[in-house]
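Have a look at the structure below, then the notes.
Excluded from the complex is one protein chain; the other protein chains are retained at their positions.
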Amino acid sequence: MITLTHYLVLSAILFSIGVVGVLIRRNAIVIFMCIELMLNAVNLSFVAFAHYLHSMEGQMFVFFSMTVAAAEATVGLAIIIAIFRNKETVNVDDMNIMKW
Amino acid sequence: MDKELFVFLIIASVKIFIVFNVVQVMVIAMIWFERKIMAHMQVRLGPMRVGFHGLLQPIADGIKLLFKEDIIPAKAEKILFVLAPVMTLVPALCTFAVIPFGEAINIFGYHIDMVITDINVGILYILAVSSMGIYGIVMAGWSSNNKYSLLGGIRSSAQMISYELTIGLSLIGVIMMTGSLSMVDIVNAQSKMWNLVLQPLGFIIYAISAIAEVNRCPFDIPEAETELVAGYHTEYSSMKFSMFFMAEYANMITVSAIAVTFFFGGWHGPYLPGVVWFMLKLSFCLFGFIWLRSTFPRLRYDQLMHFGWKILLPLSLFNILITGLIMVVRGL
Amino acid sequence: MEPYLFYVMAATSVVAALYLIFEKNPVFCALYLVFSFINIAVLYVLLEAQFIAAVQVIVYTGAIMVLFLFVIMLLMVDVKKKQKDDLPFQRIPAMVMGFVLLVVMGLAIKSKLFQGREGEYTSAKVESIGHTQLIGKLLFTDYLLPFEMTSILLFVAVIGAIILAKRKV
Partner (left out) sequence: MLNLVALILLFPLIGSAMNGLFGRRLRKESIGYIACGAIGLSFFISVLVFIGLLLLPPEERIFEKHLFSWIQSGSFNAAVGFQVDPLSSLMILIVTGVGFLIHIYSMGYMHDDKGYHRYFSYLNLFTFSMLLLVLSNNFLLMFVGWEAVGLCSYLLIGFWFEKKSASDAAKKAFVVNRVGDFGFALGIMLIFLTFHSIDFTEVFNAASHGEFAIGNITITLITLLLFMGAAGKSAQIPLYTWLPDAMEGPTPVSALIHAATMVTAGVYMIARCNVLYMLSPFTMTVVASIGATTALFAASIGLMQNDIKRVLAYSTISQLGYMFLACGVGAFTAGIFHLMTHAFFKALLFLGSGSVIHALSGEQDMRKMGGLKNHIPITYKTFLIGTVAIAGIPPFAGFFSKDEILLEAFVRGNVIYWSIGAFAAFLTAFYMFRLLFMTFHGESRVDPHVKEHLHESPRNMTIPLIILAGLSIIGGFWGLPGASALNHFLSPVFGGHGHNEMHGVEAGAHHGIGLPSLMMVVSTLIAIGGIWLAYQMYVKKQELPKKLAERFALPYRILYNKYYVDEIYDAIFVNPVKKISVQLWKKVDAMMIDGSVNGVARFVTGTSNIFRFLQTGYVRNYAFYIVVGCIFILILTTWLNK
């Protein structure tokens, strides 16, 4: 029998992978994808909670977080395009002028 | 494994088998029909040599494609290059799973719906699956490592994304009136009156967007031979090419089936059995596609996008508004 | 059958996610992510959230990831070029930290830190009302304000994206 814990652990694994991805990748777009993965991991735990606690709140939250993800993706990608236009790169290590 | 599940599996497998094969046959028939009908519309004969009036022409074509050399460009991304046609074809076929094509019947005491599966988010399923088809096209364009292919792929996916939106919105009117996302429910709701009468604007929007969605003339910009050397499948040959070809026709059948389900009352009709009615209506829709192809010239890319975003999208929103208003006024 | 399905889907999504973070070519990264998303969508179906599953596919794979692919294709003129890495020493600690994070989260899950109240919508009840209908009803009653606010958010995002992506800012 699959329990809530199974889903939570899966969600935690996916989330951690996303975190590691953000930390080790240099391509801004891939980092962005890793963030999406983390968002999805959280969504998964939301839905799992909703299912096992017999509540709709979790699903509603997923609905809203998807909206936010969509908005975030459009704006984020637009920013990446704007940066690329200026710096000819999407490598986040090249965007390090905000320092001493 | 208990008996219920066993029977369910048997019936489902049979249904899937039948539907799959019917679609294949229809694709083959469509190819012949298209060539013949267009030929006659243009006052020529079309294929005449293979079989009676060229009836076996599609078979001959198929054999030719099967036995041609399968070329993979040297600089191509091989895995994706091979996967892309599959990724296009599979979603196109998957959509048939939720389309009801006839009345429920009873055989050997088992109740059998004439639909592979009736899920309660049917139309969402179709939209979701068909949106996956875009990947095949984008991948095909990109993995070919050819600028024409890439441009064709990007154009095509941009077009499909744009029109997918309008398709979804144009169907919402019907969904609102039915109160369900299930295809079966939608068909059943039309037993008295077709939704075409109630949702004329929705149908027009749907028809236009559906043509654009499947990249058919006059919206066949992604594969515009004159400017893109056939677009995303420039580099494809042999069986892979035929898979794109089949996917295109399968998609045509899908959108026609959706049109029938949503606007033409599905399998409902007098005298004849439901399946026959369904096939008749489907054929009529498919004939429409061919008719349009041989009638209209191709649009320019920017015209297409403007049309989709600036005219069809607002119109479909307007349609939803009107539908909602009427429903409120009538107290539905 | 359900447990097997869960394990298969879980395993494939995790593997796809791992490929995502170790794959060099961003186009493949995107495809792995799509794959992972589809698996998650299947898990949603297992969790009796069909509507969410459909929306997951439509929004994430159908829209967001296609957008990603577009941007990748537009920008990655030369994907195979070796990219400069200013922080090579962060690779190992990052993975270690990821693992530590996983362990800590596992501990948190094990400690039953996340407990919620039992809600009223049991599977049977959801079935009787209809899953999509229920979401629609809640969306336009209890969650009307957040719903309207997300519409504003989307509107703002659209404008922001257009302004940002315009040739001359």
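Note that the chains are named A, B and C in the order they appear, and that numbering of residues resets to 1 at the start of each chain.
Here is the rule we use: contacts are C-beta pairs under 8 Å (C-beta built on N, C-alpha and C of every residue); 3 or more make two chains touch, one makes a residue touch a chain.
Bear in mind the structure is a predicted one, so any value in this text is a computation, not a measurement.
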| item | value |
| --- | --- |
| In the full complex, displayed partners of the excluded chain | A, C |
| Absent-chain contact - pick from C:108, C:129, C:144 or C:163 | C:108 |
| Residue, one of C:100, C:129 or C:163, that touches the chain absent here | C:100 |
| Residues of chain A in contact with the chain not shown | 19, 22-24, 26, 31, 92-93, 95-100 |
| Residues of chain C in contact with the chain not shown | 86-87, 90, 93-94, 97-98, 100-101, 104-105, 107-108, 111, 113 |
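Keep this in mind: only the chains that are shown with their structure count from here on.
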| item | value |
| --- | --- |
| Between chain C and chain B, distance of the C-alpha-averaged centres to the nearest whole Å | 28 |
| Mean-CA-position distance for chain C and chain A (Å) | 6 |
| Centroid distance [mean C-alpha coordinates] between chain B and chain A, Å | 33 |
| Chain B, residues touching no fewer than two other chains | none |
| Chain C-facing residues of chain A, complex | 1-2, 5-10, 12-21, 23-27, 29-30, 32-34, 36-37, 40, 43-44, 47-51, 53-57, 59-60, 62-64, 66-75, 77-82, 84, 90-91, 93-94, 96 |
| Contact footprint of chain C on chain B as seen in their complex | 77, 80, 119-121, 124-125, 127-129, 131-132, 134-135, 138-139, 142, 150, 154, 157-158, 161, 164, 179-181 |
| Footprint of chain B on chain C - complex, ascending | 27, 31, 34, 50-51, 53-55, 57-58, 61-63, 66, 69-70, 73, 130-133 |
